[in-house]
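What follows is a set of notes on a single structure, which appears directly below.
Every protein chain except one is present and positioned as in the full complex.
Chain nomenclature is as follows: A and B, assigned in order of appearance, with residue numbering initiated at 1 for each chain independently.
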Amino acid sequence: MIELVLGGARSGKSAYAETIVRAQPGPWVYLATGQAWDDEMQERITRHQQERGAGWLTLEVPIELPQALRDAGEKTVLVDCLTLWLTNLLLGEHDIAAATEALLSALAARPGLTLLVGNEVGLGIVPDNALARRFRDEAGRLHQKIAALADKVVLTVAGIPLVVKPTAGEGKI
Amino acid sequence: MIELVLGGARSGKSAYAETIVRAQPGPWVYLATGQAWDDEMQERITRHQQERGAGWLTLEVPIELPQALRDAGEKTVLVDCLTLWLTNLLLGEHDIAAATEALLSALAARPGLTLLVGNEVGLGIVPDNALARRFRDEAGRLHQKIAALADKVVLTVAGIPLVVKPTAGEGKI
Partner (left out) sequence: MIELVLGGARSGKSAYAETIVRAQPGPWVYLATGQAWDDEMQERITRHQQERGAGWLTLEVPIELPQALRDAGEKTVLVDCLTLWLTNLLLGEHDIAAATEALLSALAARPGLTLLVGNEVGLGIVPDNALARRFRDEAGRLHQKIAALADKVVLTVAGIPLVVKPTAGEGKI
């Protein structure tokens, strides 16, 4: 079972995803893709860790997300977030198409529940700079591919999950 | 009864909220948080007033929104908009956490219907400048808190309200 949680900045994506994960038996694996590039980012990472509390096995995986998903075995996993993983791939000039395929294979092969959190970034004005435009395009493509594979997709709005793709047997309510 | 109306630029948020308010017995209280910083803003304010027409008690409350909500008593109130109120708090270096708590208390204590309009600004690329990032974060937090308290939340898309949180007994249709 794969659930993709998209949402805007401070829309409650991670909090929603954590609630879903906590409803499963622990321990839960938290795959953190963020890297502390500057003080602002370090502060966000620290605050998020404190808010999460105990019961989590936290791993920092800025790049090797597919391997970490395989290593998690049957445990419930929260990937937070796709956006920073993609940023790391882009800035490190990795092959994004290959990394995406590896991610999709690892996701499809998982026995346990996987929650993936991503920022929806494509609903504003076209950005001025080319890197931001490329990032936006890559994020859109990545989200589409994961959404096609996922059993459920939600878009969080003001902390509330709006169901975009319901699981089989679940109405879009 | 509290209804939060989120939406993008020119998505029909205010027009939708006004329709809901006009279905109630008047006079209606319009709490305008906008301040005319420049000609473009003055022009928007004037155009919106003209479009609204008669039957409204309009008050300009750039900062003192909680007090104005209490003063409105049992009347139906439209707050337009949270985004400009938050902007005024930020630019005036007010304590946003305290102002938010005061707003939530005033909302929870209201006997009448309250419609609150806010711009959803978190679904684009991360902004370059730190103030815009902070604003985006604060807006997201504020919307989440109001949404948790609200009886109903909608997101307007091209003038059409998409129900994010239905009122009890109402399907998400």
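As a working rule, a residue touches a chain if its C-beta (ideal position, glycine included) is under 8 Å from a C-beta of that chain, and two chains touch if they have at least 3 such contacts.
Here the structure is a predicted model, which is why all the values come from computation and not from measurement.
Remark: the residues of subunit A touching the chain excluded from display are 4, 6, 8, 120-126, 130, 136-137, 139-141, 143-144, 146-148, 153, 155, 162, 164-165, 171-172.
Summarising the interface, subunit B meets the missing chain with residues 7-12, 40, 120-125, 127, 132, 135-136, 157-160, 162, 172-173.
The rule we apply is simple: only the chains that are shown with their structure count from here on.
The centroid of the Cα atoms in subunit A and the matching centroid in subunit B are 30 Å apart.
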